[in-house]
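Following this message is one structure expressed as structure tokens.
For chain A:
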Amino acid sequence: MDALQIRNVSKSFGENKVLSDINMDVRKGEVHALIGENGAGKSTLVKIIGGIYARDAGEILIDGEAVDFKDPLQAMRMGISIVHQELSLVPNATVAENIYLRREITNKAGFNDWNKINQQAAEVFQRINLDVDPTELVGMLSVGMQQLVEVAKAIALNARIVIMDEPTSSLSENEIPDLFRVIRSLRDQGISIIFISHKLTELFEISDRITVLRDGEYVGTVDTAASSSDEIIRMMVGRHLGDLFPQHASQIGDVVFECRGLSLFGRAKDVNFKIRRGEILGLSGLVGAGRTEAMRALVNADKRSSGQFWMNGEEITIENPQDAISKGIYYVSEDRKSSGLFLNSSITWNVAMASLDRMKKALGMLDQSKMRQTAEGFIKTMDVRPADQRVNTGNLSGGNQQKVLLSMALCTEPRLLIVDEPTRGVDIGAKSLIHKRLREIAEQGACVIVISSEMPEIIGMSDRILVFRTGHVSAELDNLRGSVTQEEIMQKATHN
Partner candidate 1 sequence: MAMLKKLVVSVSAAIVLCGIASAPARAAEETYGMVVFLKGSEFFNWAYAGFQDAAKTVGAKTELQGPADWDASAEARAVDQLVAKGVKGVAVTAGDANTLVSSIDKGIAKGVPIVTFDSDSPKSKRLLFVGTNHYNAGYQAGLKMGKLLGDKGRIGISMIPGLDSINGRIAGFEAGLAKAAPGAKVVVKVNDEGDLQKAETVNTAMLQANPEINGIFCAHGNPATGAAAAARNVGRDKGDNKVQVMGFAIDVPILQMVERGELVGTVAQNPYMMGVMSFHMLYSAAHKTQFDNMNQPGFGNVPSSDLDTGVAILLKGDAALKTLAKPPKL
Partner candidate 2 sequence: MLTTLKKKLKTGSVLQAVGLTVIILLIGITMQVMNGNFLSAANMEVMAMNLIFEGIMAIGMTFVIIGGGIDLSVSAVFPFAEIIVAKLMIEAGLPIFPAVLITLALCLGIGLINATLINVLRVHPMVITMGMMLTLRGINLAITNGKSIAGFSDDFLFLGQGTFFGINLPIVFFLFAAITLGYLLKNHPYFRQLYFIGGGERAARLSGVKVEQVKTVVYMLSALLAGIAGIMAAAQYGAAHWSHGNLSELKAIAAVAIGGADVNGGSGNVFGTVLGIAFLAVVHNAFVSSGINTFWYDAVNGLMLLIAILFSKYIERKNARAVLSAKQMKLDESGGYPKANMAEQRA
């Protein structure tokens, strides 16, 4: 008997049909991967299983019994737990209280029995072999650790089915093995896991079977062992993508920008690098190793403690991100939602937002028609969908948001473009387009710095790679021929 059966489930939001006739079976004690481009309907399906959304049609059976959840709590009581992509923990409460929220252990009078709660939380951590103090405040933990606490929360009350929505997206490379170890031990205890991720390598490492969704429809389920990443990609996009990454730089010019002695208190120390015309420089390393921190310090988004910069041989100062933009340096944040896009504004406004100075006509009034034209230009070159400049960016999918964010940067015509995790949470089609565009920009004479946690992306895109380890640059690797290997980077990122 399958632990979970999904029979012909459909769901629409208004006119928009997001799921039609989805079928999926999850066996007891298996890791079942769910994959599909952004907008394929994975998140909606997960929310229906978890009782957050109501389905329009179809059936859901748990251990062969039809269920109909009215709220997440009911689903939880039936043993379904979701580890959401965004963290759902409260920083001001302890680890144990977070884990037992809504399932508190109470004494006879109905009050929380804090000792028991802490004790049981400790047992849960023991079960998945994690070393966390249950009385620690969640806010004091690292993001990666919080993600593992989320997993602990999911299994704390005899979960039979655990759904993980991109659990690795905020983990560093060396935290992922911890997570996988936890997943395997859960599987061995007979728990079923639905694992959602964009990263094929992860799926092949951890899953037993893979189900692919495309445009809200069920494409198929395959045994992981009998499949290949080519096959999965074909199922996802319906066509063969071929080489995922564009060619490396055709020619590299003179030094355009130089950075010396860049430090950010407690985060990064003494970072030095040069970048040449037409070059893509990749910054690699574990999350928290100082890549993002150093670049934020470069544009002074976080106040740096030291650092000197030269642009085309001339020393410049960078007071703040606006100043950086005016000097041709643009930093694109890794978090497009909270510090990148204006989600309540149209594509037009977002694209023009950083270059309003150039969008003026007589009397300093904004030239709206120029703004529209510019936006339409970017919509075309970046293949933004829907191709309507009036749409609010909040209504776009992740991939299209990322394209708009990049357009906003390109609109300022930067000489040095710094992109932080440019393809995080982005579907494969958008990803390959963003990669192509970044290479084109470099070929047109700009310098590009790419920060990424994805090794293949770093190796596939960069002409040169800086590896960060604990706040320092630990290695500089030449990669003009794509010769650097993941092992090499990992070695530099983790060992002396």
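The set was built so that all candidates are chains of the complex that A comes from, given by their letters.
By our rule, contacts are C-beta pairs under 8 Å (C-beta built on N, C-alpha and C of every residue); 3 or more make two chains touch, one makes a residue touch a chain; residues count from 1.
Keep in mind that this is a model prediction, so the values were computed, not measured.
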Given options 1 or 2, the chain of this complex that touches chain A: 2
Contact set on chain A toward candidate 2 in their complex: 52, 71-73, 76, 82, 84, 86-93, 97, 101-102, 104, 106, 110-112, 114, 130-132, 135-137, 140-145, 153, 172, 174-175, 178, 265-269, 286-288, 292, 302, 469-472, 494-496
